[in-house]
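One structure is given below, represented as structure tokens, and several questions about it will come after.
A single protein chain has been removed from this complex, and every other one stays in its place.
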Amino acid sequence: MRLPEEESAEGANGLKQKIWEIVFEAETPAGKFFDVALLWLIAVSVVVVMLESVETIQASHRSLFFTLEWVFTILFTAEYLVRLWLVRRKLRYALSFYGVVDLLSCLPTYLTLLFPGAGVQSLLVIRILRLLRMFRVLKMVSHVHGANLLGRSIYASRAKITVFLMAMAIFAAIVGTLAYILEKGQGGGIDSIPAGIYWAVVTMTTLGYGDITPVTTMGKFLTVFTSLSGFAVIAVPTGIFVSEVANAIEKEEEYTVACPGCGSSGHLPDARFCRKCGEKLEG
Amino acid sequence: MRLPEEESAEGANGLKQKIWEIVFEAETPAGKFFDVALLWLIAVSVVVVMLESVETIQASHRSLFFTLEWVFTILFTAEYLVRLWLVRRKLRYALSFYGVVDLLSCLPTYLTLLFPGAGVQSLLVIRILRLLRMFRVLKMVSHVHGANLLGRSIYASRAKITVFLMAMAIFAAIVGTLAYILEKGQGGGIDSIPAGIYWAVVTMTTLGYGDITPVTTMGKFLTVFTSLSGFAVIAVPTGIFVSEVANAIEKEEEYTVACPGCGSSGHLPDARFCRKCGEKLEG
Amino acid sequence: MRLPEEESAEGANGLKQKIWEIVFEAETPAGKFFDVALLWLIAVSVVVVMLESVETIQASHRSLFFTLEWVFTILFTAEYLVRLWLVRRKLRYALSFYGVVDLLSCLPTYLTLLFPGAGVQSLLVIRILRLLRMFRVLKMVSHVHGANLLGRSIYASRAKITVFLMAMAIFAAIVGTLAYILEKGQGGGIDSIPAGIYWAVVTMTTLGYGDITPVTTMGKFLTVFTSLSGFAVIAVPTGIFVSEVANAIEKEEEYTVACPGCGSSGHLPDARFCRKCGEKLEG
Partner (left out) sequence: MRLPEEESAEGANGLKQKIWEIVFEAETPAGKFFDVALLWLIAVSVVVVMLESVETIQASHRSLFFTLEWVFTILFTAEYLVRLWLVRRKLRYALSFYGVVDLLSCLPTYLTLLFPGAGVQSLLVIRILRLLRMFRVLKMVSHVHGANLLGRSIYASRAKITVFLMAMAIFAAIVGTLAYILEKGQGGGIDSIPAGIYWAVVTMTTLGYGDITPVTTMGKFLTVFTSLSGFAVIAVPTGIFVSEVANAIEKEEEYTVACPGCGSSGHLPDARFCRKCGEKLEG
């Protein structure tokens, strides 16, 4: 999203450069303020969309919501136009993920002018896409120390987690089919294999809604077996992830300085001398 | 809370000094006895408030509760006055967290004398604040070996846990909105985005009350996806915390050899030279 | 399942050899394509069996399901016959696990010709065995990096997990009996010891359907105790598995330096001499 310094410097006079720094960068106080204000604006607009979905609240505050909606729409439109004006490759921004999301954040309200019959309510679904703008929160958060570590650990364990989820899916299919065979037509709600698989996942993950429960003795045996399996199996992703986090922390914090004397690494962060040969460390 | 030795020594004659040691210190047998007795008194008074909130019990033991209430009130009042008398900076204690809580522990019962119409019941809510005095339990517990370790680990992982909870919140908002779109007006109870988010959290954490459950096929797919995600995602805080606990234990238990040259500890188990001063280690 | 190169080379002319490579091996493009196509065919046929179990869908798409069923059956029959023709020890394949499953994948549809009264529906149970062919998916997956590691870790921790599940079973029996004593005839649903054990497992694993809940005060105390125990006890399998995964990762990723003298690997990161032959390490 951030254009490299030189590109923006080329195509911008003094003012444009200044606005660029405010909108796209976070190093200056004004830039930081803009980012935080935008995040709050997005958060509040999302909360408003959420409250608007509650019928009783919507009924009693119709005009307030109407006003707020137009305030947010105008602000987001202004922001979108400024961004479009600032970037050099306008089409590329307009077609990027955030570009599309930014556009969809303001478009629905204008559509209600064109199709007044549809009303604000029917376009609620699209306005909900503003939620996606909240990923900017996560983007900012990625500057925070811990987030990088988390991201790297999740990325590093993605293959193992995928294998694990596939094995879980096959296990759920088998348990769900068994449940269907045992419970079919018993009135417990497991009257098809998909229903059985839904029940199996709800049981394996120890979610346990209770909307579908086994009624036969064999079905209860299956429940006991499945939930205990789930209980033991939850250890698997934990094991994978713990190892990755431990690995990432180790790499980051402990094993970075090499001894100039003997080349050994693995010194504690505050070590000043090599623990192998007694040489002074430089890092 | 504990005034330093010298301060108390200045402003106290022999008796006051002795009472000080009993009330504020835990090293002498009398001081230890006072602490334990107070903890039991608080625990019993909290249990009484709890039982009083059960209507059937309250109705049949009205006079017993009345008596007990006054006994606790008088004891807590006496304790409050003694503490106020002992400390030098009386206002500072009175306005401190424990000072306010100590006052609120005895005040409500006196208020029933001034406003007899209100009755004991209506002030129950305030008397419940005695619960906060139970933190003194945790304070004592902090002398226990393991508690320090736990505290340090939780403190060390607070940034990562915060990032994790924020990501969870955004995930819950997105899943909850999806659920609202899929289940709106289907009779499953997800009739607003906040209700959808409530459902999403209940599902992600595998809490699964079953008061709100999806009824459409797509909603059930979303349930399967969400609960499996929650199942995998619970590994994340575990991974973070496990690493921190392991770190803390390692630092505490294994790096115990002290350097004969500079006295620093925290050397890796196989270190042969001090990482602070380069001196040869003996352990 | 894979015959060794030399065996297949002996008993096969050029064409048979070529078909062998396509059906049984995955190294050539054609072989890889065959494997992936077969997996998709199995997956789709399993989904069809699942949808067929939903009565409303089955009622409205009877002829489509009928056609699809015969398509799958003919394809699976052809595959079965080709495999039987290719392998040298035909009886051994026919009686092997996959051989029996492959046969059962196509047999039920033919049986409906012999016993038309029974109809397709009544043989659904057998056709479900096609699910077992999905284990071929896992077999392919075992080539993926992470899967080996997972498998090894689970295998390594099997003894500890077994001990853990036995202890859980005895704990569930004791808690379930206690629940029966406390709740018998109270209308909460725990009217026999097996029901109590079912409730205990549902509670311990934090599954919590809510179909059976305690109604007495003592029963609720037992619930609090049991669920907190389960909450703490879930740490046990996690602890076991995390250690095993960490072990497996360590062995795989870190001990990668090979000895120049004897070629053995698996040395600790800070090893300076080979632990097999005493040769100096270079890495």
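So that you can tell them apart, the chains are marked A, B and C in the order they are listed, and the count of residues begins at 1 in each.
The rule is simple: a contact is a pair of C-beta atoms (placed from the backbone, for glycine too) under 8 Å apart; a residue touches a chain by one contact, two chains touch by 3 or more.
All values reported here derive from a predicted model rather than from experimental measurement.
**Q** Taking the full complex into account, find the residue in B:I19, B:V100 or B:A246 that is in contact with the omitted chain.
**A** Answer from the full complex: B:A246 touches the omitted chain.
**Q** In the complete assembly, which of B:L68, B:V101 or B:I161 touches the absent chain?
**A** Of all options in B:L68, B:V101 or B:I161, contact with the hidden chain holds for B:I161.
**Q** In the full complex, which bits of subunit B touch the chain not displayed? Write them out.
**A** Residues in contact with the chain left out: 46, 49-51, 53-55, 125, 128, 131-132, 134-135, 137-138, 141, 144-147, 149-150, 153-154, 161, 164-165, 168, 194, 197-198, 201-202, 204-211, 230, 234, 237-238, 240-242, 244-246, 249, 269-270.
**Q** For the chain that got dropped from the picture, name the residues of subunit A it touches.
**A** Here the touching residues of subunit A are 206, 208-210, 238, 242.
**Q** Considering the entire assembly, which residues of subunit C contact the chain that has been omitted?
**A** These residues touch the chain not displayed: 159-160, 162-164, 166-167, 170, 173-174, 177, 180-181, 191-195, 197, 203, 206-210, 213, 217, 220, 223-224, 227-228, 230-232, 234-236, 238-240, 242-243, 246-247, 266-268, 270-278, 280.
We adopt the following convention: only the chains that are shown with their structure count from here on.
**Q** Relative to subunit B, which chain has the most distant C-alpha mean position?
**A** That would be chain C.
**Q** Roughly how big is the turn, in degrees to the nearest 5, that lines up subunit A with subunit C by CA atoms?
**A** For the C-alpha superposition of subunit A onto subunit C, the angle is 90 degrees.
**Q** Can you give the whole-Å distance between the Cα centres of subunit A and subunit B?
**A** Centre-to-centre distance between subunit A and subunit B: 30 Å.
**Q** Whole-Å distance, subunit B centre to subunit C centre, using C-alpha means?
**A** Taking the average C-alpha coordinate of subunit B and of subunit C, the gap between them is 43 Å.
**Q** Out of subunit A, which residues touch more than one other chain, so two or more?
**A** If we look for residues of subunit A contacting two or more partner chains, we find 164, 194, 197, 206-210, 230, 234, 238, 240, 242, 246, 266.
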